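Removed: one protein chain of the complex. Kept in place: all other protein chains.
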Amino acid sequence: MSTSPTTPAVHQLPEEHYLNSTYGLRSWLLTTDHKRIALLYLASVTFFFFIGGIFATMIRIHLLTPNGYLVTPETYNKLFTMHGVAMIFFFLIPSIPAVLGNFLVPLMIGAKDLAFPKINLLSWYIYLVGGCFVLYSFATGGLDTGWTFYTPLSSVYSNSAVTPAVIGIFINGFSSILTGLNFVVTIHTMRAPGMTWFRLPLFVWAQYATSIIFILGTPVIAITLLLVGLERMFHLGFFNPALGGDPILFQHLFWFYSHPAVYIMILPAMGVISEIIPTFTRKPIFGYTFIAASSIAIAVIGFFVWAHHMFLTGESTYAALAFSLLSYLVAIPSAVKVFNWTSTLYRGSISYDTPLLYSLGFIGLFLIGGLTGLFLACLGLDIHIHDTYFVVAHFHYIMVGGAVMGYVGGLHFWWPKITGKLYPEFLARMAAVILFVGFNLTFFPQFILGYLGMPRRYHNYPPEFQVLNVMSTAGASILALGYLLPMLYLTWSMRYGKVAGPNPWPATGLEWRTPSPPPTENFDVTPVVDWEAYDFKNRPDLGLTQPSGPALSPAHGDD
Amino acid sequence: MHRTGDLYGQFETLEQQKESATLGMWTFLITEILFFGGLFLTYTINRHTYADVFSFSSRTIKLSWGAINTVVLIGSSLTMAMSVWSAQVGKKKLVTIFLILTLILGTVFLGIKGIEYHDKYVEHHIPGASFDMYFCTNNPGACNLTTEELAQERTELKELEDKVGGPVAVNAHSQLFFSLYFGMTGLHALHMIIGAGLLLWLIVESMRGRFSPRWNTPVENVGLYWHFVDIVWIYLFPLLYLIDRH
Partner (left out) sequence: MQAQLPFYPDQASNFAPSVDALMTFLILVSLFFAVAITAAIVFFFFKYRRKSENEVGYPIHGDMRLESLWIIVPAFLSLAMFGWGAVVYVDFRHAPQDTLDIYVIGKQWMWKIQQPNGRREINELHVPIGRDVKLVMASEDVIHDFYVPAFRVKMDVVPGHYNTMWFRPTKAGTYRFFCSQYCGTNHAVMGGWVTVMDPSDYAAWLSGSSGTDSPLVAGEKLFTERACVTCHIGNGSGRAPSLNGVYGGTVRLADGSTVTADDAYIRESILVPSAKIVAGYQPLMPAFQGQLTEDQILSLTAYIKSLQSQPIPATGAGVLTTGKK
């Protein structure tokens, strides 16, 4: 088993870097350094991932038997609701943008920091305040509306602590908005000399597309959930039919954000994959412009598909036809990405390092998630599989198989940059394989459950569904191990890992042209970019030999 | 990041800093449009569904205050624009004067809004447990209505009941109107209050002479924000006050 491509030279940590330039709690809590803020986010999203994970574990244990012996129906409903709220609003949405994006966007474009460092810190505090409201809701009565907060269940009938939860999510929305605003401005105005738009790493393109959604979508969910809160507190009737309101209006407003929110979760992960694959094949990514453009296309078209969540609410047949067609349209840019990633492997110099394993796992899982999305966008099929476990399996393939694999893969890839240390390679490869196997075992049976007709959000179920549920729970226990392992060895490596050096893989991005960990100001001198993205050929500084073998005509490509 | 003069550490040049700040403000305003957009959509749909009750409820708001406030706010936009211009041409005194004028007009607007809210409080038109569209017709003394107005309101309420199905529905749907009224004007007023705070900060800075033709982006950006808040009101006024005046 060959370990990562270390050069014979023994590396030393730089004398002063962003982690040791100042000390003390104050220097962290009042920092405006994007790299430190990224670490603050890393700690807080990990906390929420843990909370959400505990809920998920209890759900899976409860579903071992048809009549569920672990918790009462009320508690079960709270578990899946709180699992969704914690995971979606407080882990998945901020995970890659606020942790990896915060750390990397300025480094990748050659800037000293984001355009608005204080606003960046503010957005972390807003996230914390929102998080506290939600935790308060969890602790005092819980939340049993489903993460979708459908009215009038959430605004009138639920007896749980809905109000603090919607206030928390409302507040948290501003954290996303400010992060998105910061990224958009930074990417527009802070690029280093020579860093043109089409030399940008694809991760930056993905962050840009994500930020568009943050800016345009988040305010709508914020105001919508605020209305739900007001409706609850003052017995107003925006969405309550008994008082003249319309519950379907809520669904339109909710999905106008929450469908694009899916792309908030997956686009940054796609960006991570687009960084990892060229690095570990040591060749330019296949179809750079198509991958960049498809990110923007997904962000834009993603805003016009929301009512595909509502095919069976009684919406007009014409609306359903239009939204189904548009949903198929958004599948095409995703397909383009998958084809391009796969083609990048062709004639590469492929190393079996952990980040690549995560990326290939991502492609496999995203492929299944994306293809099953076609089933749900298909009007005739959606009649049967809507609101069943088929949907549950589908979006977990996208959000966990896709977004979380991307996030964990990205953490491994940039871990040497963030901490200056290498993680233990063998354990990391093991964890990647365990995650992939555990994930499929957990969620693939749920597709079958769904087609057999098991509705989602059921605390008990007919006995004929038991075998598949037991498989799913067994898979979940493997999955849990797969998540615990990286948490342990990554923490371990911060102290005991081998020193990585500035560019251990090596990779072509600007972030690898500065020491690991980087100095507070990111670069000693402002870098000037005179190479294209992922160009291993014209980069003698990377110390690689040049390609040999038969020449290839530019139009060649028979894969 | 340390600041040298007007230049913050993360930027290379003042140009870059200015471009970033302006782009940031525009992006923020786009977010704001969508933020208000959700409310406008909810309003429009309900206005369409409950046209009769909404026009009746709208008529109980005093048009005169709304009209005065519109003029006040447009005036404040003018003074704001003047202070931006003064900063660009380097008339440092004028910047301060126009900023103070803008702040005064903004405060007048909020004061009038306060009077309007108080009227609604007296009339029991604030959504919640004590909401009652019939309070004035039942307690003629409390609302300062002339006999004529009172008779008019009684007839209209009666007609409305027949149309929508009784007093319960009248109260429910007009409460919906007033929820949206207070939601939208309240959110707008909150923006005004934040704007007033920003103006205060600008006034202090401009008295220190910080704004020059070379660096006046804060004035420009607060100006953008102020005009945006103004434009929101230009939409709110006809939607809430003028929907059914003949």
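Quick notes on this structure:
Going in written order, the chains are labelled A and B, and every chain counts its residues from 1.
What we mean here is this: a contact is a pair of C-beta atoms (placed from the backbone, for glycine too) under 8 Å apart; a residue touches a chain by one contact, two chains touch by 3 or more.
What you see is a predicted model, and the numbers here were worked out from it, not measured in a lab.
Across the entire complex, the residue among A:140, A:313, A:491 or A:526 in touch with the chain not shown is A:313.
Although one chain is not drawn, the whole complex shows that of A:71, A:233 or A:379 it is A:379 that touches it.
The hidden chain makes contact, of the residues A:29, A:332 or A:484, with A:332. One of A:153, A:296 or A:494 touches the chain omitted from the figure, and that residue is A:153.
Where chain B meets the chain that is not shown, the touching residues are 52, 162-166, 168-169. Contact between chain A and the unshown chain involves residues 5, 73-74, 77, 144, 146, 148, 150, 152-153, 156-158, 241-242, 246-248, 281-284, 286-290, 311-314, 317, 320-321, 324-325, 328-329, 331-332, 335-336, 338-340, 342-343, 345-352, 360, 363-364, 367-368, 371-372, 374-375, 377-384, 386-388, 448, 451-453, 455-462, 535-537, 543-547, 549, 552, 554-557, 559.
The rule we apply is simple: only the chains that are shown with their structure count from here on.
Distance between chain A and chain B, defined via averaged C-alpha coordinates, is recorded as 38 Å. Those residues of chain B whose C-beta lies close enough to touch chain A in the complex are 1, 9-12, 16, 19-20, 23-24, 27-28, 30-32, 34-39, 41-42, 45-46, 49-50, 127-129, 169, 172-173, 175-176, 179-180, 183.
Per the touch definition, chain A reaches chain B in the complex via residues 32, 111-117, 177, 181-182, 184-186, 188-190, 215-220, 222-224, 227, 230, 234-238, 243-246, 249, 253, 526.
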